[in-house]
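Every protein chain except one is present and positioned as in the full complex.
Note that the chains take the letters A, B and C in the order they are written out, and that residue 1 is the start of every chain.
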Amino acid sequence: MISSGSAGLLQRRENMEASEMLRLYREMMLVRRLEEAAASLYQEGKIGGFLHLYIGQEAVGSGVVSARRPEDRVITAYRDHGIAIAAGMPARVVLAELLGKATGCSKGMGGSMHLADVSFNFWGGHAIVGAHLPLAVGMALADRYRERQAVTICFFGEGATNIGYFHEALNLAALWKLPVLWVCENNKYGMGTSVERASAVEEIRQKAEAYGIPGARVNGMDVLEVRGAAEQALEHVRREGPFLLEAITYRYRGHSMGDPERYRRSDEVRKWQEEDPIGILRKRILEEKASREAALERLETEVDEEIGEAVRFAEESPEPAPEALFEHVYAEKGA
Amino acid sequence: MISSGSAGLLQRRENMEASEMLRLYREMMLVRRLEEAAASLYQEGKIGGFLHLYIGQEAVGSGVVSARRPEDRVITAYRDHGIAIAAGMPARVVLAELLGKATGCSKGMGGSMHLADVSFNFWGGHAIVGAHLPLAVGMALADRYRERQAVTICFFGEGATNIGYFHEALNLAALWKLPVLWVCENNKYGMGTSVERASAVEEIRQKAEAYGIPGARVNGMDVLEVRGAAEQALEHVRREGPFLLEAITYRYRGHSMGDPERYRRSDEVRKWQEEDPIGILRKRILEEKASREAALERLETEVDEEIGEAVRFAEESPEPAPEALFEHVYAEKGA
Amino acid sequence: MAVITMREAISQALWEEMERDDRVFILGEEVGVWGGTYAVTKGFFDHFGPKRVRDTPIAEGVIVGAANGAAMAGLRPVAELMTINFAFLAMDQIVNHSAKLHSMFGGQFTVPLVIRAVGGGGRQLGATHSQTPDAVFAHFPGLKVIAPGTPQDAKGLLKSAIRSDDPVLFIEHATLYQMRGEVPDGEITEPIGVSKVQRLGRDVTIVTYSKMLQTSLQASAELANEGIEAEVVDLRTLRPLDMGPVVESFKRTNRAVIVEEGWPSFGIGAEVASRLYEQAFDYVDAPIRRVAQKEAPLPYNRTLEQMALPQVSDVVRAVKEVL
Partner (left out) sequence: MAVITMREAISQALWEEMERDDRVFILGEEVGVWGGTYAVTKGFFDHFGPKRVRDTPIAEGVIVGAANGAAMAGLRPVAELMTINFAFLAMDQIVNHSAKLHSMFGGQFTVPLVIRAVGGGGRQLGATHSQTPDAVFAHFPGLKVIAPGTPQDAKGLLKSAIRSDDPVLFIEHATLYQMRGEVPDGEITEPIGVSKVQRLGRDVTIVTYSKMLQTSLQASAELANEGIEAEVVDLRTLRPLDMGPVVESFKRTNRAVIVEEGWPSFGIGAEVASRLYEQAFDYVDAPIRRVAQKEAPLPYNRTLEQMALPQVSDVVRAVKEVL
């Protein structure tokens, strides 16, 4: 099993087929463009509420989720667009949800923070920090209860590791040896509070030791490293129980739209932009000759077209009917 | 400072004056007899609600609290009689509170689970598991805010270390380097659930590492060992910040009155009774010739008389007046 | 028809539903080896085993949270909260998750869990362990809240709650477990969201539920000796609230007293009274009275505690005031 040491102990994944590298590239590019489109739709006032962009963190979601089996569940917090796409959701239903349309994955009831599509085994999109960690424990318990071999992959930010839920959920998962892969997206900040101003220990992995849960840190900007670590971590979870994977990453945009960003200097952001997960993968693909410049550009135009079509779909989709307000308050009618 | 190792690293305290040993012996004996008296008052129906006895754990409360300075605050959970006595509260006001009398420390409003006497810097007595840990953080913060040198000593059971409050409180105390001495009374069970059935790790000390808080384990049945460890731990807290002291102890009685005790075998209890903290100290006193058999017996009769008087006082004390119901709902009148 | 205690009724409902549907399992503090703090699940651990009767750490947030997750994944968890006072440690899971997950995601999945919580005062457990905050939970759409007052309703409603596809908070009263009552043999269920007349009378309508049903019935017996016949309507479910039988009765008696154990402000009585005035304004002959707990944290001292809790005599007095 993976010793609970640092990234070094996880072998970087070297042997990936070209096709899979290209699929990941396309997916991450799709997420990037989706987020950019969302940002402008927000500026146009077509998206309301909070909008948390995944730009900069694409390698974590794509790297981890691409390692799962279809029966493995995925759940995350409100920064969920990239995970939704990685889980297989079409950009159009994501954008339709962002616009609050009836064609959105949550029928316009949930919005940006509450994407989910059970048919892709993606369980949301949850807006209360840390509150979905217990949900993940329950889902893993259900799978174990039914002797299903599925793993529940639960993403959360480093800021969420200071709330009581983290403690209660990791303790119970470890105590009951439940198949949960805990994935901490350590992007250094919880809103404007840097990890060292919120957490007594800066290595989130270290917190897992309090539950005897092994963990590892990986470079969350390198999708292949994340993918390799996730494959090994998932194996561990299937064999022995919970594992905590800490991915060091960075969000290039504000916490949500309208963040004054007083808490960080722009050159810090610039430094991290040199580590752009999409740039890194592009370079690797060309180095390893997995594809050629021209082919990648074709792929990029394809992505642009897909997003353009998705935006059109979302904009042209109908609003939910007024009755929708009461339609799902209860599952049982007459309640 | 105390390395976060196990008990071994804490020097057993050898050089205690005879008088202090005797004082501790008398105090622990007083707690024992107080609890026995409470048990029979409960049987007689004179005490209502929940009654959690401290019998078997006397060395922890007396060992730790005897090491504090007057300005150091003490706070604990509902199993609070022994801590209240160690904090200096007279047996009579404790028993009066148990009987719900106006002369009780909380005027009969709080009962067994809510003993407190601010004049002894004892802040309760709290019935929601884990909820007083954040209170301790706040008190330590207040002392630090006012540049007082005081430490807040917070007792809690091992069962309380699985609730979110433990995580949030220890993280914040460590992050802000607050003067809190965390004392875990590990008596192996939270109600009927043994530590290994509730906690992913059996050494509570280990949980402190997730916050970079040093800790130590001590034999909670040996008051001198506890006292020595507490002195060193308090020094550490004054100098550097929070410390977690885990005292391995055992409760001889049920969780509270009327516990069927299906969860443990009686020979387990008997085994621990051979480790009786009062017996151990008595033996030591006689070995070290700190006192003679006869003197100890005189002291024991004294204690019996004190408890007898305290019971009389409590029984003869008046009930609170009906107006007391509304007297302290708000501190500001007319509210 | 057997006469059994409330404890037995609740225990039977759990047992039968677990036998009937293997998706049903129990989790909570001391539900297993201990047999339940109030002995409701005594014998369950030995019969159903550790897989279906799960002792948890003291961690209400993850108890309800894991139950929510397991329900989303298709199981039917019955989470036990040792007392409803500890539900405040799981409040976010109950009101922000159990009550909202189904609608917030457009009905993609259901959250069929039952949260059993023991409530009520009168046992000198002090201010933090004696509350009756039922109205607080009933305030949230998406949740169903049940609080039975008889063994038959406890059994029938708990079975319905476990079979319901919606999240249900099932509130049991700590001082009713020993209460005996007739329960039909074999399979019984009671409908959620249906109030029930528990005593017929022509002079006044007493609206109540849970422990206060018993208090109200005793008061009615005393009043009967003086020739006053009270009709007692038991709400049984607080959300959805069924005013039908209440209004129907009130239209005959034109007078009502609402009896609840909790605090009056923003409580059950306020809602029932408001709806009565809204739905039967022309039938009101006298101001509707509320009997409730005194507005103070409940003290430990027995005399003060009893003084603060609604007594039979308070109900009798209130009824005479509306006549």
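We adopt the following convention: contacts are C-beta pairs under 8 Å (C-beta built on N, C-alpha and C of every residue); 3 or more make two chains touch, one makes a residue touch a chain.
The structure presented is a predicted model; accordingly, all values stated were derived computationally and were not measured.
Undergrad: List the neighbours, among the chains on screen, of the chain that has been left out.
TA: A, B, C
Undergrad: Check each of C:78, C:217, C:247 or C:268 against the chain that is not shown and name the one that touches it.
TA: C:268
Undergrad: Just name the one of C:113, C:179, C:241 or C:316 that touches the chain not displayed here.
TA: Of all options in C:113, C:179, C:241 or C:316, contact with the hidden chain holds for C:241.
Undergrad: With the missing chain put back, one of A:199, A:219 or A:249 would touch it. Which one?
TA: Going through A:199, A:219 or A:249 one by one, A:199 is the residue touching the chain not shown.
Undergrad: Decide which residue listed in A:82, A:277 or A:320 touches the omitted chain of the complex.
TA: Here the residue in touch with the unshown chain is A:320.
Undergrad: On chain C, where is the contact patch with the chain that was removed from view?
TA: 85-86, 88-89, 91-92, 95-97, 99-100, 103-104, 126-128, 133, 135-136, 138-142, 239, 241, 262-263, 265-271, 273-274, 277-278, 281, 286-290, 295-297, 299
Undergrad: Would you write out the residues of chain B that touch the absent chain, in ascending order?
TA: Residues of chain B in contact with the hidden chain: 73, 104-110, 114, 116-118, 123-125, 128, 131, 133-143, 145, 164-165, 168-169, 171-172, 175, 327-332, 334-335.
Undergrad: Where does chain A touch the missing chain, residue by residue?
TA: Those residues of chain A that touch the unshown chain are 48-50, 100-101, 106, 108-111, 113-114, 127-130, 159-160, 162-164, 190-193, 197-199, 260, 262-263, 319-320, 322, 324-326, 329.
Assume only the chains that are shown with their structure count from here on.
Undergrad: Measuring centre to centre with C-alpha atoms, which chain is farthest from chain B?
TA: A
Undergrad: Counting only Cα atoms for the centres, state how far chain A is from chain B in Å.
TA: Those two chain centres are 46 Å apart.
Undergrad: From the mean C-alpha coordinate of chain B to that of chain C, what's the distance rounded to whole Å?
TA: For chain B versus chain C, the centre distance works out to 37 Å.
Undergrad: Can you pull out the residues of chain A that are in contact with at least two other chains?
TA: 164-165, 168, 171, 175 - these are the residues of chain A that touch more than one other chain.
Undergrad: So which bits of chain C are touching at least two other chains?
TA: 56-57, 59, 61
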